[in-house]
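The structure is given below, and queries will be raised subsequently.
Missing here is one protein chain; the remaining ones are kept as they sit in the complex.
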Amino acid sequence: MKKRGTLVVFILLISVLAVFANGTNESEGKTHLTFWTALTTTADQQAHQKIIEAFQAENPDIEVTVEYVSHKDWYTRMMTSVTSGDYPDMVLCDQSEVAWMYYQGMLAPMNDVLSAIDPTGTDFVSGKASIDSCRTRDGNVWGIPFSMNINAIWYRADILDDLGIDPDSIRTWDDLYEVCELVKGQGYTAMGMALAREAAYQQLCIWSNANGCNFFDEENGAYLLDIPSERKKVEDALLYLKKLNDNGMMPAGVSNWMWVDYRTAMANGEVVFTSSWGGDIGVASEVNPDMLENLSVMVHPVGPDGEEYPPYHDAGIWAWSITAGAYETKKEAIDKWIEFFFEPENISIACAARPVYNLPLQKSVLESDVFYSDPITEMFKDEIEYLFEYALPTARRVGFEAGPSIVAGQISSQLFLSDAVQNYLFNNWSLEETMEYIDSNMKDVMEEFNYPIDGYNE
Amino acid sequence: MRRLTREAKIGYLFLLPSIAVFLCFVLYPFIYTIVLSFFDYNWFTKKTLFNGIGNYISLFSDQTFWAALGRTIFYTIGTLAGQCILAFGIALLLNKEYAGIGIIRSIFLLPWILPTVVTALAWRMMLHERWGVITYLLELFNITDGRVAFLADTALALPSVMAVSIWRGFPLLMVSFIAALQSVPKELYEAAIIDGASWFNQLFHITLPYLRKLIAIIVLFRTIWVFNDYDLVWLMTRGGPAFATETLPIYVYQRSFGAYKFGEATSIAMVIFFFLVVMSGFYFKLIEKED
Partner (left out) sequence: MNKVLRFVVLIILCLIIIFPIVNIIFTSFKPSEEIFQAKYQFIPTEFTLQWYEEVFTITPITGNIFNSIIVAIGTMIINLFAVTTAAFSLSRFKYPLKNALSKITIFTYMFPSILLVLPLYLIIGNLGLINKYPGLIIAHLTFTVPYGIWLLKGYMDTVPKSIDECATIDGAGYWKIFTAIIIPLSGPGIASIMTYTLITSWNEYLYSSVIMSGRNKTLPVKIAEFIMETSEIRWGTVMAAACIAMLPVTIIFQFLQKDFIKGLTAGAVKE
């Protein structure tokens, strides 16, 4: 009986504590801004905190709070926030999420803020991995990217050097495969990439891109996989991935590898190549800084059906968007915050949180000293310049060729593409079966969301 | 109709709070499920179309569904068998009073008390192909050639999750079995002991036959839970790789919160419900016989 009594007292105590702990410090007379972001790593969070503190010091009447919502939860969270009313004022998310919110009618156009940040209209680098993936056909901009991350082949320069291989000579998939065989012979695992259920779809898109196909038409967004020649490009990408896996070029557990896994593996010196957006650098700087000097990057080799070198690259952006309701009431404060965030120092802080992964898109930042004041960014200056020169011009993301696309977000948030890749690579699905699965699910999504399968033809 | 007595009225009144919970949050949602399973309903686009038995037709002609069902049955049988053997073995060992037994028993109960997320985490860590202790030991003692990526192998992923499920679920069966063992009348053993029957003979000729029905009830009850295990599988593998661990509950989750097709998902849920009805039918029958 005594024990039970103790427990009751214990529980009551906790309840009382809990109630007191809940006493929020509501601040009077301040404009309160909230934003949600899917940039959730610890380094990102610390950078956001730093920028928020600086902003609040400058604007004591504005309070900014941030909530971290992972990609996985993003859409569900957004949907429910509509009904429960706890809506953010701004979001910092990738282009799929911007597109989705745009189609839900949640966003306000950002043309004014953009012209405040970039009055001449020339500061942002051009290309499909820049503002264009947030610009609709009517010319409105629904998101302003502060950074871009671009997928390329990261490699161990020291190992290639020892083997006497010039990275520039790796221009086709066959070249890459040969080198893989060579390094495998030396006892290394050749290629690391994320092929887990949440991630595998990206690799299919990346390698299809490197083979010249991107699922949707660049001009009008028409679905392309019904065209045999385009379909073959995707098939070849699948074949190549299977060839890499079946011949032991990838690690044993690759079907469970997330982004963190290949990054860590690269940092620990367990793989020679990664198909990566450069996050390896941030991980290496934390886990194994000695490895940094051995890492370098090259553009994707081109596939058998690809016509141009360098081929298409995959790139994601992190963009600021503003929700429509908030903009009506808090325009001034929101504009202040966005403009503050886009000042070169702050962009540099945000980018340095994940060096080389987060690359700024403003020429004014890229050319500034403050961006390169981060030692690791400075260390990879050559690589960054290389990426901008050779990979960025062809960078794009599946589904966004013709501007924001509702379907693209669904392709990345649903798992069917990944399931197709996994089943083909690890579960003996035939190529026809796999392509059929991809095709029927793509069409299903397009139908669910009333996407014009033949594209936007005026 | 008979008029209710005052006692009955007050009785119902006391029942009211829980009945309210039941009606609003179990029965109503359940009816909702049935209705929804006849609609083509997309939570995302809010498309709602009456579909008749269309969901069921496409479900039963869907290879993925049958594969998931097969996996679920395999998972259920394997997990239960493992849990029973482990639980019964330990129950036999614990079915004697001696010093420290209380502490030992509470240690055996720990796996069941842990949050599932902690369980999943602990085992994912131990099964990790680069720094997990299990893969390390297996390689160290040359049992496997190199380190095996248990959760990344399409053939090994489901058995691995089953092993974890056995670890997590056996304590509940264990305490039930201990209670059952203690219900066996001591007199039954006396004659056997005089005859000099061995321990195994006693076990197979007295204990097990006596407890047959009781064990059936306990196991039947567990079956329903194991069949519907969602969180452990999800947190260990998320149904991957390549569908290797995609059981029915995971499949329901994927179709609903992954693809937002709630109509389709509820029709799968109804299949699960059908299973529940069958199992509970057996259960109630056994219970009645027992009484």
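Which chain is which? They are A and B, in the order written, and residues in each are numbered from 1.
Here, contacts are C-beta pairs under 8 Å (C-beta built on N, C-alpha and C of every residue); 3 or more make two chains touch, one makes a residue touch a chain.
Just so it is clear, the structure is predicted and the values come from calculations on it, not from any experiment.
**Q** Return the single residue from B:L158, B:I218 or B:A259 that touches the missing chain.
**A** B:I218
**Q** Thinking of the whole complex, not just what is shown, which of B:A120, B:A157, B:A244 or B:A259 touches the missing chain?
**A** B:A120
**Q** Which residues does chain A use to touch the chain missing from this display?
**A** 1, 3-4, 6-7, 11, 14-15, 18, 21-22, 36, 40-42, 45-46, 67-73, 76-77, 80-81, 83-86, 194, 196, 198-199, 258-260, 264, 268, 279, 283, 287
**Q** Residue-wise, where is chain B in contact with the chain that is not depicted?
**A** So the residues of chain B touching the unseen chain are 2, 4-5, 7-8, 10-19, 21-22, 25-26, 28-30, 32-33, 36, 43, 90, 93-94, 96, 98, 104-111, 113-126, 130-133, 136-137, 167, 172, 175-176, 178-180, 183, 199, 214, 217-218, 221, 224-225, 227-228, 230-231, 235, 238, 249, 252-253, 256-257, 262, 265-266, 269, 272-273, 276, 279-280, 283-284, 287, 290-291.
Note that only the chains that are shown with their structure count from here on.
**Q** If we count contacts the way the header does, which residues on chain B are in touch with chain A in the complex?
**A** 42-45, 47, 129-130, 146-149, 151-154, 237-244, 254, 257-259
**Q** Quick one: in the complex, what on chain A touches chain B?
**A** Contact set of chain A toward chain B: 75-76, 79, 196-198, 251-257, 270, 413-415, 419, 422-423, 425-427, 448-449.
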